[in-house]
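Attaching a single structure in structure tokens format; questions to follow.
For this depiction, one protein chain was excluded, whereas all remaining protein chains were kept in their positions.
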Amino acid sequence: MIDKRVRDLAAAVAGIKDGATVLCGGFGAVGEPIALTEALLPLGVKNLVIVANNAGTGEIGIARLIKEGRVRKVICSYPRTTDPREFEAAYKAGKIELELVPQGTLSERLRAAGAGIGGFYTPTGAGTNLAEGKETREFDGKPYVLEKPIRGDVALIRALKADRWGNLVYRKSARNFNPVMAMAAALTVVEVSEIVELGALDPEAIVTPGIFVDRVVVVR
Amino acid sequence: MIDKRVRDLAAAVAGIKDGATVLCGGFGAVGEPIALTEALLPLGVKNLVIVANNAGTGEIGIARLIKEGRVRKVICSYPRTTDPREFEAAYKAGKIELELVPQGTLSERLRAAGAGIGGFYTPTGAGTNLAEGKETREFDGKPYVLEKPIRGDVALIRALKADRWGNLVYRKSARNFNPVMAMAAALTVVEVSEIVELGALDPEAIVTPGIFVDRVVVVR
Amino acid sequence: MSENAPKPLSRRQMAWRAAQDIPEGAYVNLGIGLPTLCGDYIPKDREIVFHSENGILGMGPAPAKGQEDPDLINAGKQLVTLLPGGSYFHHNDAFLMIRGGHIDLALMGALEVAANGDLANWITNDPHAPPGVGGAMDLAAGAKEVRILLEHTTKDGAPRIKQTCSYPLTAKECVKRIYTNLALIDVTRDGLVVREMVEGLDLAGLQEVTEPKLTLADDWKKLTAPTV
Partner (left out) sequence: MSENAPKPLSRRQMAWRAAQDIPEGAYVNLGIGLPTLCGDYIPKDREIVFHSENGILGMGPAPAKGQEDPDLINAGKQLVTLLPGGSYFHHNDAFLMIRGGHIDLALMGALEVAANGDLANWITNDPHAPPGVGGAMDLAAGAKEVRILLEHTTKDGAPRIKQTCSYPLTAKECVKRIYTNLALIDVTRDGLVVREMVEGLDLAGLQEVTEPKLTLADDWKKLTAPTV
């Protein structure tokens, strides 16, 4: 029987290693897998590369990992955090690297990893600082920048409901980066409010089919 | 008031011109917009470029356009048709061009048009006849083929339900190419079984948001 | 500036003015800050679909008290609502809409705009703060039309409409229209064309606080807005 449910947070994050590239869903704190992210602390992992839209909010989730010195690098579109500014403090102290990626390019690079695309040309960023060092090429007279996939060793995702096959639905704007990150990692771990019976989710309305999901844990 | 509903098939296809690139949804006859496709006949347009997974089924839809000599070229993944083989007959007679594209590449080229991607590298087809004349490039030691967007002048789509904003839901495997084609054309026209009140479609389960849709017509 | 002291628009009046130009049925993305205020001033008879890059179409106004939903926020992370006909989707589709040219209009704030429509709105040259770009480059490069709202000058009176941007660019040649507290200016192939100016300002006065050469449209009007 296919059963992706795991007992607790420790089982959910088991096996994640030092230096892992960790995709963290959410837009600000909405849809952020805070419990899973903080479960990396007792696991003891360090030198993490965090891929997320933001670099943590307040003192929780990614911000806490940064505060505890577990993060080597952040790949994100907008690292300005609300107080206390854990990322900014670490950044100014030269203790953390930043790769700044436009939000749509971040999303598309993650999708490329999930979709088996080796690279793609986007108009975003052409002629700007963020295209420096990247190949630029014209198609139909318009400049495009070559961007590469961002693949995670693990994706930490928050959803509303799951079933034992790992099918997921989300809630309102808490969907955000979660579905595309679920596709883009070798191991996808999901925290959900509720697990429902197989067949209870409408097959027309499943947003993330279970094929992208490895482990599901309930976090109330 | 935004109202994308049109009265009849003639209004739905009005303005489509000779030589247009027409994206036609469907996989075989399932989800094929047969009424819209056949509405091109009384419009009198010719020299059409049809983009579809197949090159028509039986004597209806695309097959009928081919039989009537309206199609200059087909871009598809699988043009073998069931009897009567309208495409095969035209092809053998040298009356129609064929651009054969692997099914996933077809879908991805359409998405690229919809997503503003100038080109992308796919592993599909590398080292085969279908990559001849295309740039091939290695990423991480694996060969990829550069593929370009396919943009439609018009997309003809079939869905289950729509509202006046053009939001769409589909039915089972009749979804297939329809959502990606809806994104990829300058004008997207949809035939649906039913139009419902604005707000009647679940916002969590809308598959094609109305932003991609221009006209909706009921075909029962 | 002319003798008869001109009366600049307030920030809310700038938003009001930009809102009047949003056409019926348009799909519109409002940038964080000043552009977001435009949503408050859409003429009542127009139906506009607001897009948010975190996965919403058909975004409505702020929720009534007691109706707040923490899972329903806009790109500025303010609580919002969903109108009937609205839909949710993931970030990748949200940016597909932007990059693919499906957004009719992006209204954005700016640090500077150049004579050729170059836009700088994502980073100052402050070495103390980490840079943040968000969705600005995607919107500037991808929307069908980009219009900018900005104070005509800095607090020190220096022009923000420049011959060439001094700050790093967000996108090249993307801006089509500029709403300031003093004027409404179009970026055209023939340079910057002034369509509207506030009462008490003449072209010479406006030119004084604008770096590139301005042309006055033959049918130019007074830039006015109600008290909002």
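Each chain gets a letter, A, B and C, in the order it is written, and its residues are counted from 1.
Following the convention adopted for this analysis, a residue touches a chain if its C-beta (ideal position, glycine included) is under 8 Å from a C-beta of that chain, and two chains touch if they have at least 3 such contacts.
Computed from a prediction, not measured in an experiment: that's the story for all the values here.
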item	value
Neighbouring shown chains of the undisplayed chain, as defined at the top	A, B
Residue among B:4, B:151 or B:175 touching the omitted chain	B:175
Full-complex contact with the absent chain, from A:58, A:116 or A:143	A:116
Chain A residues that touch the omitted chain in the full complex	1-2, 111, 113-117, 163-165, 167, 183, 198-199, 201, 203-204, 206, 209-212
Interface residues of chain B (partner: the chain not displayed)	27-28, 30-31, 53, 55, 77-80, 87-88, 91-92, 98, 100-105, 107-108, 110-111, 122-130, 170-180, 207
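Going forward, only the chains that are shown with their structure count from here on.
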item	value
For chain A paired with chain C, centre-to-centre distance based on mean C-alpha positions, whole Å	30
Shared interface positions of chain C, touching two or more other chains	82, 88-89, 95, 98-99, 142
Residues within chain B bordering two or more other chains	115-117, 204
